[in-house]
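Shown next, in structure tokens, is the structure this report addresses.
All protein chains of the complex are present and in place, except for one that has been dropped.
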């Protein structure tokens, strides 16, 4: 199960997707919109994906993880569109014979997903918006100047 | 939420127990009866707990984890009685501002739970039973000799 | 003085769920267990831990009248 979806993530679907009689451990990671980021009051996050490529890249990551660890099953889902505070944007479930592999692989998968899967996050905070990952070199710009954001940030 | 229960673990209850607007990451661990253990065909596991002390020890572990990592919430539940293959005996959920803490603390909690919380597991495998943790010094004994198991194992 | 005993897992199967013993003042958890092992040599091989009133204690913990001494084989919770 490797999906880009536009509604709420169902943790039970992820867990069911990795259930297996040979699995002794399942680890589920949920990444959730939190109400604060580097001192900004976060109102909501908004995600955009290159969906076809994103699911392909998620499958590739799962294949790579299986080469590194003896895993039973892997499932990954990412939500796009608006994700309010307290709701999850990403869910990754990994099952394995033993727990250490499941923990390590799940942690590795979310780290790699953030580095490589073509998904972008726009943070709506109290006072403005910012595309995360592009803010190096300057602070995010208030909403009133958002049309000239790129110049101001440079 | 720190509980010893005698029916199925509900992952959604664990996740709900650690939900919080300030949490950016939730990690859920489920330990599940697998169909094989050190070459034995496992039919079911059976758990027994010193329930009052077990929940106290789980709370203590959560307190220790909070000292080591900045966590938002912790929930732990262990099932007792018969746990068939594919069903979960233990569930631990941890939420935190950021994912690394949530992964590390969840992994640490299950490691420590297995070392310290007064719960015991009897494995029913094809051909016999064994209390896990006591089998050093000899192989588990076939069912037909189970009345003299202790002597035989010595 | 009197001390209640609780057993679990393989010890419960060998010795029963609970027991009660009269012991002398100053008796430690470990000393009481040694007495019990002499009565039930089959449990001698078990590496035990002790808890009094739901807290782990060392073998040299001195028992008090009315204590509940729980004797544990190696724990194996989890999965």
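We call the chains A, B and C, going by the order they appear; numbering starts again at 1 in every chain.
The criterion applied here is as follows: contacts are C-beta pairs under 8 Å (C-beta built on N, C-alpha and C of every residue); 3 or more make two chains touch, one makes a residue touch a chain.
Here the structure is a predicted model, which means the values were calculated and not measured.
Asks: Who does the absent chain touch among those shown?
Replies: In the entire complex, chains touched by the missing one are A, B.
Asks: Pick out which of A:40, A:98 or A:121 touches the chain that's been left out of the picture.
Replies: The missing chain is touched by A:121.
Asks: Would you write out the residues of chain B that touch the absent chain, in ascending order?
Replies: Missing-chain contacts on chain B: residues 24-25, 99.
Asks: Tell me which stretches of chain A touch the chain missing from the display.
Replies: Interface with the chain not displayed, on the chain A side: 31-34, 47-50, 52-54, 56, 78, 88-90, 110, 113-122, 131-134, 137, 150-151, 153-154.
The working rule: only the chains that are shown with their structure count from here on.
Asks: Building nodes from the protein chains and edges from chain pairs that touch, which of line, ring, star, complete or other describes the result?
Replies: Complete.
Asks: What is the distance, in whole Å, between the centres of chain B and chain C, each centre taken as the mean of its C-alpha atoms?
Replies: So the centroids are 24 Å from each other.
Asks: Would you mind pulling out the distance in Å between where the CA atoms of chain A average out and where those of chain C do?
Replies: Each chain's C-alpha centroid was found; their separation is 50 Å.
Asks: Considering chain B alone, which of its residues make contact with at least two other chains?
Replies: In chain B, residues 31-34, 88, 110 touch at least two other chains, as defined above.
Asks: What are the residue numbers in chain C that touch two or more other chains?
Replies: 79 - these are the residues of chain C that touch more than one other chain.
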